[in-house]
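Removed from the display is one protein chain of the complex; every other protein chain stays in position.
Naming follows writing order (A and B), and every chain is counted from residue 1.
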Amino acid sequence: MEGQDNSVKSRRRFLQKFGSLGLGAMAVSSALTESCSSNPKAPGSGKKITLLNSKNELVEVDSAYISTLNKDLSPNHNSQSRNGLPGKKFVLVVDLGKCKNARKCMDKCQAVHQLRPDQHHLNVLLMKDSEHTAPYYMPKHCQHCDNPPCVKVCPVDATFKRTDGIVLIDNERCIGCRFCIAACPYSARSFNWYEPKDAEKYKGVAYDIEKNVPQKKGTVTKCTFSADYLRDGKLPYCVSACPNGVYYFGNVYEDAVTNGTSGETVSLNNLLAQNSGYRLLEDLGTAPSVYYLPPKDLTLIPEIGDTQS
Amino acid sequence: MAKITLLISIIMLTCIPNANSQVTPWQVSAEDAGKINSIPIELKNLGIGRNIFTRTCVACHGAKADGKGLIQSASLIDETFQKQSDGSIFFKINAGRDKMPPFKGMLKEDEIWSVINYLRVMVNRSALPPAKDVKLEVSTGDEIKSITAFVHSADSAKLPFPEVDVSFYIKREFGLMRIGESSNLTGADGKVKVVFPEKIIGDQEGNVTILAKVENSFIYNDAESEVFRKWGEQMVTEDEKFNQRALWGSRDKSPVWLLLLANGIIVGIWGVILYIIYNLFRIKKAGKIFIKE
Partner (left out) sequence: MTDLHRKEIEIKKEQFQELVAELHSPLNRTGLSFKIWIGFLLLLMATAAFMYVRQLRYGLGTTDMRDIASWGLYIADFVFLIAVSLVGSLITAILKLSNIKWATPLTRISEIIAVAALFSALLIIVVDMGRPDRLWHIFVYGRLQSPIVWDILVVNTYLVISLLLLYIPLIPDIALLRKTMGHKPKWQQKMYKILSLGWQGTADQVKVLNLSLKALMVVIIPVALSIHTVTSWLFASTLRPGWDSTIFGPYFVAGAFMVGAATVIVTMYIIREAYHFKEYITDEHFNLMGKLLVLTSLVYLYFNLNEFMVPAYKMKSGESAHILGLLVGDYSLMFWSVQVIGMIAPIFLMAFKPFRKPKPMLVISVLIVIAAFLKRFLIVTPTLLHPFLPIQNYPESYHHYNPTFSEMMITVGSIAGIALVISIFTRLFPIIPVSETAHEKGFPNEIINNS
């Protein structure tokens, strides 16, 4: 195909013009990795295209593997990521009565954030508060506290609190002292004890602080409230992955939360008032941004088995 | 490595029984199966069914009801499902099993029958008459904050449509918040009015976007219209709270008392240390003078 040949040349010229390490090259290489990872067994079309990757090498790629990213990688938003989205403060409401331990949220979270199966940004726990109280499942995220013990102790500003309430970690700053893990009363943080999962696949992908991907060996990782999605006005990965309507997510300032499953939007204050919402370990004074609705009218009573409390 | 392999195999083992549990047939007694659907399949009832379906069923069964929602579930459009009696389906929705929650108490009987009607129509869409185009006009009353929707024909005649269910919403960060009643039917003049509720928070000026929609109807095609009014309460943000000096603040936001304390101690202690190091030079100098003498 003649046209294709031309376009490749012009693309190459464009890349060379903007420097070998230009953001364009980065975008292309990450487009390659993303498309490959999402579709590893797609049959090739047989047509090869030559591209310049981030290491300034020309590589041949089957055209079937190329897809354009709709995400704008060029001015990387990492520099603004420390400030938070103006006029917003995010809140998550977890309706414990609806959780059936489907774990779709956990799966989605681990897939998106490049986590090993034993690394949890989000962990669904089987709770039993006392002998005669009923057991229930409790999804536990980072609580994005307003008085965050983890942020207090960070020696290098690697983990920080944004004005929109989100606590993030910059894994290009983190020194791996793990003080934040020790300080977190919710055990919400995880560490990359080894080379992260699929490290090869994520090589060359530009670091996104709001997604904390690619993960790096020797650094701490944690729930980001899917800050990358929130920037685009989308609900967090876990919230929209839940089939049971457990999660409500929204902006505290406008007193509204949206259910990730049904898409229904309700008043946060009404929801909490009508269902006696509470926060986890309130007496510690951490002031979480995550609220729980008590496990009422459980349709599936969990059995206490191998996982001990 | 061994740990990971072990872990993966544990996970796989725990997954298998779940996948198999769907296989056993779901018995429904003859009495339940014979129960008669009390809601006739009429166009206006189908809208209610579609509403409920979207709200409660789509998550698992998918928008096409093919069982490909957020989890793998039964297809509601294949032959095995559709050949059941309305009574059998009613029983299963009511009782629930495994991951399918019992809807008894969550949905009214009429609502369940309406969903069943909608499911029947889903596989037989072509049998329905084509829906009409409508136009929606929104006006507001400012004295008592209220919104009036006027539903009329799409042509220039503007014939009012009565008995149309209009949904009213306020735009929020991640979705639309419903206001008004659960069903707002237009009158003979094609109009329906809802009162803007109190304690709605707008943007920092108090502006809100209000939406009126005709949706999920089988008689009319979807239509919507929106207005922008300064009716809400002004949004109060706490950005300042998160920019103050605090122990959890960034390095340039450390509390003043901490700065004073830490720097005071550092200056005090290191002052002594530097003085002692200076003394070492004095000792050296004193030695040199002694030799000269």
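One rule holds in what follows: a contact is a pair of C-beta atoms (placed from the backbone, for glycine too) under 8 Å apart; a residue touches a chain by one contact, two chains touch by 3 or more.
All of these numbers come straight from a predicted model, not from anything done at the bench.
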Check: Considering the whole complex, which of A:111, A:134, A:175 or A:273 touches the chain not shown?
Finding: A:175
Notebook entry, point to check: For subunit B, which residues touch the unseen chain?
Noted result: 3, 6-7, 247-251, 254-255, 258-259, 262, 266, 269-270, 272-273, 275-277, 279-280, 282-284, 286-291
Next item on the list: Touching the hidden chain in the full complex, which residues of subunit A are there? Just list them.
Entry: 106, 118-120, 123-127, 140, 149, 152-158, 173-179, 181-183, 185-187, 189-195, 217-220, 281, 284, 286, 307-309
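Note that only the chains that are shown with their structure count from here on.
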Checklist line | Centre distance in Å when subunit A and subunit B are each reduced to the mean of their C-alpha atoms | finding: 18
Check: Which bits of subunit B are touching subunit A when the two form their complex?
Finding: 4, 7-8, 11, 54-56, 59-60, 69-71, 96, 99, 101-102, 169, 172-178, 199, 201-204, 235-239, 241-243, 247-251
Next item on the list: Spell out the residues on subunit A that touch subunit B in their complex, using ranges where they run on.
Entry: 82, 84, 86-89, 100, 102, 104, 116-118, 146-148, 151-152, 157, 160-163, 165, 233-235, 241-245, 249-251, 253-259, 261-267, 299-300
